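What follows is a single structure, written as structure tokens, with notes after it.
Not every chain is included here, but those present sit where they belong.
When the chains are written out, they are named A and B in that same order, and each has its own residue count from 1.
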Amino acid sequence: MSNTRGKETGILLVAQVICIALFGLFVDYDASLAPNANSTQHAAELELSNNLYPLFQDVHVMMLIGFGFLMTFLKRHGFGSVGFNFLLTAYVIEWSTLVNGWFALIGSGSKIFLTTRSLLEADFAVATVLISFGAVLGVSSPVQLTIMATLEVVFYNINIYVGVVKLGALDVGGSIFIHLFGAYFGLAVARVLYKKGQTDHEKEGSVYHSDIFAMIGTLFLWLYWPSFNAGPVEGADRHRAIINTVLSLAACTVTTFAISTATDKNGKLDMVHVQNATLAGGVAMGASADLVVHPFGALLIGTAAGILSTLGYRYLQPLLQRTIKLHDTCGVHNLHGMPGILGAVASGITWAILNTSHNGRSGATQGGYQIAAMTVGLALALAGGTLTGFLLKLPVWDNLTTDELYDDDVFWECQEDESLTQYTLTQCQDTIEDKDVETPADGSEAAAK
Amino acid sequence: MSNTRGKETGILLVAQVICIALFGLFVDYDASLAPNANSTQHAAELELSNNLYPLFQDVHVMMLIGFGFLMTFLKRHGFGSVGFNFLLTAYVIEWSTLVNGWFALIGSGSKIFLTTRSLLEADFAVATVLISFGAVLGVSSPVQLTIMATLEVVFYNINIYVGVVKLGALDVGGSIFIHLFGAYFGLAVARVLYKKGQTDHEKEGSVYHSDIFAMIGTLFLWLYWPSFNAGPVEGADRHRAIINTVLSLAACTVTTFAISTATDKNGKLDMVHVQNATLAGGVAMGASADLVVHPFGALLIGTAAGILSTLGYRYLQPLLQRTIKLHDTCGVHNLHGMPGILGAVASGITWAILNTSHNGRSGATQGGYQIAAMTVGLALALAGGTLTGFLLKLPVWDNLTTDELYDDDVFWECQEDESLTQYTLTQCQDTIEDKDVETPADGSEAAAK
């Protein structure tokens, strides 16, 4: 890969200038944030912001620490995992504020007015992009990732427009619109970018310490997930979503440990499962988080998600790699893809069972629309991802060579040489010197005697 | 130890199925979480949930990141520390929701109704189990830990029933019912499980990086502790508990640094003290957190806790190991046990001094009941822990052999061979090759000449 300095800098600076200009033209604070906003309505809106802010911050932790550290499991890609995750989060907060806002303006209004809720919605777009990032982790350049994010945010909003506005699907926790969409969009990109030698690459895989770093990400995602699923709703719905998500995640975690050890030839646990499959309960709970699934229903959904995701990591992922050359670095298909489908189906079934009418629709009908939105989302994700993948493959973006995969040295100044390794090596050489002195085995010396 | 795959999987799956069934029979959402709950009373309850949720999340961080990473100090047990901590948290959230609920139903009601507060109370049971886990860290299998957790949650509730319901002790931060109980329960289990060669084991102890990982746990426990001590109360009591706990922890930390360097032969600081004794101020403040101890009183309690805990780590722990074969991997006796007793005594004294009457009792009388509850808790913890220990010792649970202690390789697939170590080793061998080429010292070559 030739030096991409110019391209990366150029794209980021141009994006930044454009964002500033467009924010100037289209974005301002909501009326409730005006300096002297004190009408009753504004007071109520501020109260909502006050209640929402702690949940937004929980979600913010999930984006930066959660996704960022979960991806540091790669032994030689820690900088790129946490670093590009950081860059994408920052960039998508800006870009999605514009695109989310424009789509919300369709048919009404001309200016985007920001509240704390806008920040939460920006983070939801960020989450979708970061899920896709997981599918191409270590095999794409920051330039390619920036372009992918730019396009994905648009497709993401198209999908929401069709699924929510037109089909009227309900998905508080984003099983369909965030997890399923982000996963299949990223998988499509990954498939198109697939290159020979990418699988069983010596630099892929983890080391002891990198697996512990990854657990920081896993645990923060796990424990703040209730805020992710409950943030968009209020009052009783919010607290039901919180309880359902906590229970679903707990059940998913217990199940993951059980299945992981059961399916290993030595009966040992696999950190990949503990780091990832334990979170599937949050994904699958998303679309029904605020519904009256009852506590045992939440446990059922979490249990099913844990089984599905762990088996996916153990058996399906290697199979897809061998058969259709689908290399999924973080296994987003097992953590977000299939559990997203499970979540959509679970919400459809729940609507049908509860059969509470909604917007003049029977529960059964609403259940049907949930499945319809899932199908549309799947199609749009695969189409958008494939399109994006081919665009990213253009030679102009300097595709990575096989040698450059999963390696921080390509994009980061690394001091590894000065590290413990070098230190040990030096000591090791000293040892060798000493050894020779102690036991002289030198032919010439022998001759000298 | 023979392969425990079957047993671990079996126990976890059976537990999961039982939990789902019992949740279906006994557990539902509180009326205030009903879809259209909008009576004034429900609004008030939702307001309480809104105010409590951020504190619950702080406590949730303490369970998963705090306890989980604090225990990663062991050089070869990082997966087991953070992993089994994760498993126990998830499982106990489910199990304690049932047991806590049943005990609350004694004498009234037949169904358990969940609110955000139920989640906080589940986390308190989790904390108790994780404290006990610290006493047997690295010397017990996940099967044994799961059984221990199952029994401990029951003993924990019996103790609360006796101490709170019957004796009327007050312990907002759980000095007695969480820390003291969890510590002595775990210590009793540890004593029973003690095996030769467990002490001064080559795999016990930390390395440079693992000590820094542990600090992640310490700091999150320290900074969110005010939420732990203040969560159960509301309004002015809550904010007094927050201020008291922040001050107690600050005083404890300053004192710990002072005592740690003072008691070291080289005047150096010990990371074990900084990682653990600094937290004793939160433990000791627990039972009087919401009382009017005044800010200087909080500083006094924290200072005493720091001295007690640091001296415990420095002198008492090795003594107990030598004399009564009590091996306490994380030193929970110094962090939770003794500071828990200190907290109980401090609350008794505070009640006596303030002498404000409570439920028709004089302050002095209430102080006496605080000590009574402490004594009962101590007895119940030791009895319950001993009983549990002997149960865990049954050969059927595949006790760990001495070789298998403090070692992730026993329960986890570890890639250490591919790690930095191997990498360095390879380079090191190359160096040796090169060396020989550069300076041929081969006798035969010499002969050839």
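Here, contacts are C-beta pairs under 8 Å (C-beta built on N, C-alpha and C of every residue); 3 or more make two chains touch, one makes a residue touch a chain.
Not measured: the values here are computed from a predicted model.
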item	value
Oligomeric state of the whole complex, in copies, if 2 are shown	3
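Methods note: only the chains that are shown with their structure count from here on.
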item	value
Centroid spacing, where centroids are CA-atom means, of chain A and chain B in whole angstrom	31
For the chain A and chain B complex, residues of the former touching the latter	51, 54-55, 58, 75, 205-209, 211-212, 215-216, 218-220, 222-224, 226-227, 235-237, 239-240, 242-243, 246-247, 249-255, 257-259, 261-262, 264, 266-271, 274, 278, 292, 294-296, 299-300, 303, 356, 420-421, 424-425, 428-429, 432, 436, 441-444, 446-447
Chain A-facing residues of chain B, complex	3-6, 8-9, 12-13, 15-16, 19-21, 23-24, 27-29, 32-37, 42, 46, 49-50, 53-54, 57, 60-61, 63-65, 68-69, 72, 78-79, 82-83, 86-87, 89-91, 93-94, 97, 114-116, 118-119, 142, 209, 213, 216, 411-416, 418-420, 423-424, 427-428, 431-432, 435, 439-443, 445-446
